[in-house]
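Shown here: the complex without one of its protein chains, the others still in place.
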Amino acid sequence: MIETLATVESNDEIATGYRRLTLSFDQEIEARPGQFAMLKAHDAFEPLLRRAFAFYRTHGPRQSSFLYQVLGRGTEALSRLGRGGRVEALLPLGNSWPVDASAPTGRALVVSGGIGSASVLMLCDRLARAGVDTHILFGASSARVAHGCGLEDFRALGLPLTITTDDGSLGERGFVTAPLERMLRTRGGPRPVVYACGPWVMMSRVSEITAGFEARCLVSLEAPMGCGFGVCVGCVVAVKTREPLGYNSYKRVCIDGSIFPAEAVRWDVTAMSH
Amino acid sequence: MIETLATVESNDEIATGYRRLTLSFDQEIEARPGQFAMLKAHDAFEPLLRRAFAFYRTHGPRQSSFLYQVLGRGTEALSRLGRGGRVEALLPLGNSWPVDASAPTGRALVVSGGIGSASVLMLCDRLARAGVDTHILFGASSARVAHGCGLEDFRALGLPLTITTDDGSLGERGFVTAPLERMLRTRGGPRPVVYACGPWVMMSRVSEITAGFEARCLVSLEAPMGCGFGVCVGCVVAVKTREPLGYNSYKRVCIDGSIFPAEAVRWDVTAMSH
Amino acid sequence: MTGATPGSNNHDERLAVEIAGIRFKNPVMGASGTFGYGLEFAPLIDLNRLGGFSTKGLSARPLPGNPPPRIVETHGGMLNAIGLQNIGARAFVQERLPSLRGYDTRVIANVFGYSDEDYIEAINILNDGEGISAYELNISCPNVKEGGIVIGSSPSAAARLTEKARLASSRPLIVKLSPNVTDITAMARAIVAAGADALSLINTLVGMSVDVNTRRPRLNYVTGGLSGPAIRPIAVRMVYEVARAVAVPLIGIGGIASATDALEFIIAGATAVQIGTANYYDPRVTEKAVDGLSEYCDHNRIESIRSLIGSLAR
Partner (left out) sequence: MTGATPGSNNHDERLAVEIAGIRFKNPVMGASGTFGYGLEFAPLIDLNRLGGFSTKGLSARPLPGNPPPRIVETHGGMLNAIGLQNIGARAFVQERLPSLRGYDTRVIANVFGYSDEDYIEAINILNDGEGISAYELNISCPNVKEGGIVIGSSPSAAARLTEKARLASSRPLIVKLSPNVTDITAMARAIVAAGADALSLINTLVGMSVDVNTRRPRLNYVTGGLSGPAIRPIAVRMVYEVARAVAVPLIGIGGIASATDALEFIIAGATAVQIGTANYYDPRVTEKAVDGLSEYCDHNRIESIRSLIGSLAR
């Protein structure tokens, strides 16, 4: 983990409300798939707290790109940065996707919901390179959002890809959980390991479905973050424990996660206020 | 007075820490010498309050420029704006320099201290055009600051100009009040009207000197401003009244001023915390 | 989308609310001391589009206020020690009310004094004025040594003043609460029991700022009242607490700078809101907030904003 002032190489809008931010660092970093960085526009007096963004891509040891949706004050401040702008960065943070988890069966299903895609592009790439038979389920609310969430980059991987949009403007109409269930039901052979990143409700459903098929499932969770490195204890999710309200009832998304086994999570206790 | 979203035409650094901001407006405005605008970088969440800036120059009814020193959060936020940036503007505000005050004697002395220069460039121009025999006393802490405060623009007016710098790096070493006193003492004929804008201490001294020579003196004052249009009653200066603590003990710089007759001001009660 | 554009919701019936038998066309008002005597905003907004506003604190006699510096900006807010400079109740009645009667908006007279008698005297003067919809007692202004701070933090003193004001007043009585107390519900209960028709909250929190270069306080008065978005979470919490402690309508105040901010208060239990400091840096904020409320009703298919009051889900 290092704390540094990164420089903006580019910050392009790839679809209305969605941007790709490429940063260069003054020192070498090593980011694994699923890890994230806490970022903040350097000269913004508000908001105060940094925001977490998954490493979307790394371009050598001194450059990484992030994919983000312009949602509130933090991302608005980021969206105003141009080439040469400064970003306060704390990175790399969190655990990473266990690529080798799918070694036993040699099969993987990567489920991406909305901007959750930012966390799984590098994962898909690694799985493919590890020779794992990988299928991508790419969900978004609309065609615009799908492009904003990096669809072209996923297509470029050349892996089997199923697209769903809520409004049917691209691919199959409906939620990404539908093809997930279908595949687990219809496809024979060894169970694929399911890797999922998306909104809480989707993850909760994915966890339900995979449990039903006894498929191993890993999820990257989201929680409001104060620090990103384990000190504020603000980013917790409830996990299953023997005694209901025991000391270990909560885990920090930033340092114990953001990736958890789906079966460990208490999906009845949502971590986000929205 | 109008409230509008202005567009940045240019925002150039003219000396380290000093900038000229040129704004264009979507409606016609009419700004008189000495009036000011309340400005704020549109997309800055902090600071909240707009800052007052004197009209430095007007370029037709839809464009004006302002001269500012990058001092704290408000001017820092402004300094980051590039061409096309948006500025929340309330303008024009305050009273203006009474050019005709110098008609009786036909002579004027304009005393500028530091960035106070921003308020008097248009005044000098009007005086000259009104055929008033005008002499400019231009004070700054150093040569750099003098340039930052628009010295070239004042030189371009072609009026007699005396420069002082605290460190002697340009013109006469010392405070601008020295040549002021000298001129009032040595120059015969009718008393010039003195127009002054600068830091509180300088204005206070100018007021003392002019009083000694029974020269009419007008000063543009500064006070921390909440609103700029008379409602917060935060920007007051103490003025002389019959009963010491009567109702009219204080006047609002933003709407009763910013220009006051020097003799009306209670110089013992400073309006700024610095 | 109806109501999305300014002007279009001049008569958005969905936004109407009622406080102490008075109808407000919408819940958005200007807060005392930040809205002058209302007329100052006429060049900038259409006063007829606001639910109303509360005047600068009026005392029986005009007051000069405190020496400068009176204000300083802080992170997310500002400190003020104006010292209640005002033209006095009589001048307000004679010089401001006549022009205000030309507008279709509710005028609330904010009243202040150094003693119970001062308050009653001011109210008696204002009783003669035509066009005042209600009185708002400022028992909480932290800027004046006498009265203010004491009355505003003592349930018994506040109840005593409320009773006297209730008797003297010919109009609905709103009492404005100070946040500088351990238990704001105790203040609220005492004041309501004493006859207040409604409560407005919060006034400013006492704060201070130091210029480390001069080592002097940034305010001549040393301490001042903190206002602005910085205090909103404290204000929302207090409205939520008071809403569960008393039955009278509440007017939420504190750091409101948008319709969304206003909705936080309404959902927490406020019937209406007052916007203060935001008027300084966004002079048209009140009108924008009214439009924003209409938009919110459109988006969420709200028939009446009254259905949102205290609608916080648990």
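Order as written gives the chain letters A, B and C; numbering starts at 1 within each chain.
Assume a residue touches a chain if its C-beta (ideal position, glycine included) is under 8 Å from a C-beta of that chain, and two chains touch if they have at least 3 such contacts.
These figures come from a predicted structure and were not determined experimentally.
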item	value
Residue of A:90, A:120, A:203 or A:217 in touch with the missing chain, whole complex considered	A:90
Among C:90, C:189 or C:216, the residue in touch with the chain that has been omitted	C:216
Positions on subunit A contacted by the hidden chain, ascending	1, 3, 40, 46-50, 88, 90, 223-227, 229-238, 245-250, 269-274
Hidden partner interface residues of subunit C, rising order	74-77, 79, 153, 180-183, 205-210, 212, 214-217, 222-223, 226, 228-234, 236-237, 240, 255, 260, 263-264, 267-268, 296, 308, 311-314
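To be clear about the criterion, only the chains that are shown with their structure count from here on.
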item	value
Centre-of-Cα separation between subunit C and subunit B, whole angstrom	35
Separation of mean Cα positions, subunit C and subunit A [Å, integer]	45
Distance between the centres, which are taken as Cα means, of subunit B and subunit A, whole angstrom	54
Where subunit A touches two or more other chains at once, by residue number	45-46
Junction residues of subunit C - those touching two or more other chains	75-76
